[in-house]
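The complex appears here without one of its protein chains, the remainder shown in place.
A and B are the chain letters, set down in written order, and residue numbers restart from 1 in every chain.
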Amino acid sequence: MSLREGVTGAVLNPFQSLLTDTPFYVLVTVIAIVAYALGGWKLAALTTACLGVIIYLGLWSDSMVTLAGTLVATAVVMVLGVIFGVAMGRSSRVDQFLRPLLDAGQTMPSFVYLVPFLGLFGATRFTAIVAGIIYAAPVAIKITADGISGISPTVVQSAVASGSTPWQVITKVQLPMARQSLALAANQGLIYVLAMVVVGALVGAGGLGYDVVAGFVQTSIFGKGLAAGLAIVFLGIMMDRMTQAAAAAPARRIPSKSST
Amino acid sequence: MSVVLQERKTARPAPAPVSEPRRRPSRRTILLLSAAAIWILGFLVLNGTATLALPASELTDLHRSLNQFNAWVAANRADNPLFLYVFTPLRSAVDAVANLFTTTFAATATGLRLPEIGWLGTVGLLTWIALAVGNVRVALLTAAVFVFFGIQGLFVEATYTFALVLTAVLLTLLVGIPLGILAGIYGRVARVITPVLDFMQTLPTFVYLAPLALVFLIGPASAVIATVIYAAPPVIRLTAHGIRRIPDNTREASDSLGTTGLQRLLTLQLPMARRTIVMGINQGTMAALSMVTIAALIAAPGLGQTVVRALQSLDVGTAVNAGLSIVLLAIVLDRVTTAASRRAEPGSARRRQAGPQDPRRPPGDCLRRSPGHGAVVQDCAVGGCLPGGPQPWSADCPGS
Partner (left out) sequence: MNSPAISVRNLWKVFGPGGEKIPGNRELSALSSAELLERTRCVAAVRNLSFDVAKGEVFVVMGLSGSGKSTLIRCLTRLIEPTSGQVLVDGNDVLQAGTAELRELRRRKVSMVFQHFGLLPHRTVLDNVSYGLQIRGAGKSERHAKAREIIELVGLKGYEQHYPDQLSGGMQQRVGLGRALAGDPDTILFDEPFSALDPLIRRDMQAEVIRLHKEMGKTMVFVTHDLSEALKLGDRILIMRNGEPVQCGTGDDLVGSPADKYIEDFVSEVPRADVLTLKWITRPLADTTPRDAAVLNSRLIIRDAIPAVMHSSCPVLVEEGGRITGQIDRDSILSVLQAAESAA
């Protein structure tokens, strides 16, 4: 599987080591600064508190592994969300074709997604991330598409009437106006991906999910599993609040993903 | 944002970015860039120090004390009053309901892999339910899918999963609909409940399981309780939404006739919110199926367990079979509850039989299902009973 190895070697591993090998105090500072930039003192305090709890739980390193997988998968989900969301938002035929597929995708339990990718990629982190992407993409695509098609047609028509190319309409009118929806898509995509990356421990994703599953199996490390569950909660709260703040902030772009 | 947009639009005819004044980077951009710089520098200079890595087999003191807590709970389960009077009775009650359904649909209590009402009985009963709440098409789908489970050799697992989903959904409705009604009627309840629901929906499915297993032991009971916690938010939200969404003027009209609170609920709010509530049941059911399969990790019987075992032994073939069964079960549950919600729409059946634009139907076409009850009412008074001559109100009679 060269795709798997390529992606793992070129993206996953460097990004993961960027998170796991940097000293924790540097990362806490960096994340707190980002939180401050997005949502002010309150958010920075909340984020620092969440990270503090994770350190107290003794699961910093595992949390960073999970965070790395989640962020990579969310980035891909957002790319898919924008591409397909824009296509659906602009063309009702694409919408009619894709929507039933997305609906079907959303009715399926998260477990099921692991199975086919296990067959394809074996028991690795990559499998869990791909499953997470596929699990979360429908939500992100739908929210983006609704945001794009919710833009008043008059605005789009006026842009077209002033001679914009379709690319200009997308990048200068539709995407900026759907910013709220994009941020919401990122928020929801992140939550879905996190849920899946944790379940992905069953096929070798490691990180916090592995601690939870191992805790169920062995009583001797039950306590660690319980702590890992709590760490997931705080990681989730932190990322949820940060993306929500990015959504609410009156900026031109969503600056969260590139620098976190 | 619209200002930005206008600026850009007016800028467009001019060649490229000349007319747009260059913005100075905002404070936020500077902060984010400096954060990135600190990170990269920190990574390069201090690489590998203070990473707080903890090998998989190692525990911290906190983990050990949690272990001890686990042991303490196990030791005191029998005589701690909290367990004696709250958790254990709750667990037995949930277990009893779950047992009722598993023995009916899946396997006897003695472990014989045969439901109380027989395989044919299970398939027949479920098909009949699908027909009663939905329509012929979903009933046929139900029958086909359950027969397919039998052919796959996963009948007992699938019906176990189904029985747990059914238990969980019933308990969810028992909790969720009253809460949803309260939240729909009283704004204060909604304000209290909404952040809790938000929080519950942010949590990944996994994290409910460990604390519940600690309190309720592993097995169907904690699986069902975890599922109820996971499936209740959509039911509560949609019920509340359905009630809040009723137009003010309808509510006011009902009030002007002197309704009591209970009369308003029964004659106005519940009937008008019915479709949204049934949609909530659909959402809740799908969430329940998702959770019941994951609850295999705390020893909930069913398809989930087959998948988990196959995933752990990397047996892709078995996993695919069981996964396919879960998908099929999901499709059946979705279609049946969706069909039920379509039927719950006020006047949906009527619309199919007689277009709203044609109130004067021919006399023959006068059988109609009254919405929701499946009852057939006679309505022959309509066709051709209007006197022929021009009436003072004829201006507003469509078709006259």
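As a working rule, contacts are C-beta pairs under 8 Å (C-beta built on N, C-alpha and C of every residue); 3 or more make two chains touch, one makes a residue touch a chain.
If you're wondering where the values come from, they're calculated on a predicted model, not measured in any experiment.
Participant: What shown chains does the left-out chain touch?
Facilitator: Spelled out, the missing chain touches these shown chains: B.
Participant: Which listed residue, B:Met272, B:Ala299 or B:Ile331, touches the chain dropped from view?
Facilitator: The single option touching the absent chain is B:Met272.
Participant: Determine and list the subunit B residues touching the chain excluded from the picture.
Facilitator: Subunit B touches the chain not shown through residues 247, 249-250, 252-260, 263, 267-268, 271-272, 274, 346-347, 350, 356, 359, 368, 371, 377, 379, 381-382, 385-386, 391-393, 395-398.
Simple rule for what comes next: only the chains that are shown with their structure count from here on.
Participant: Roughly how far is subunit A from subunit B, going centre to centre by Cα mean, in whole Å?
Facilitator: 22
Participant: Spell out the residues on subunit A that touch subunit B in their complex, using ranges where they run on.
Facilitator: It comes out as residues 18, 20-27, 29-30, 33-34, 36-38, 55-62, 104, 106-112, 114-116, 118-119, 122-123, 155, 158-159, 162-164, 168, 172-173, 176-177, 179, 191, 194-195, 198-199, 202-203, 209-216, 219-227, 229-230, 232-233, 236-237, 240, 249-252, 255, 258-259.
Participant: Mind pulling up the subunit B residues that touch subunit A in the complex?
Facilitator: 1, 4-5, 8-9, 12-13, 26-29, 31-36, 38-39, 42-43, 46-54, 56-57, 59-60, 62-70, 199, 201-207, 209-211, 213-214, 218, 286, 289-291, 293-294, 297-298, 304, 307-308, 311-312, 314, 316, 319-320, 322-323, 326-327, 330-331, 334
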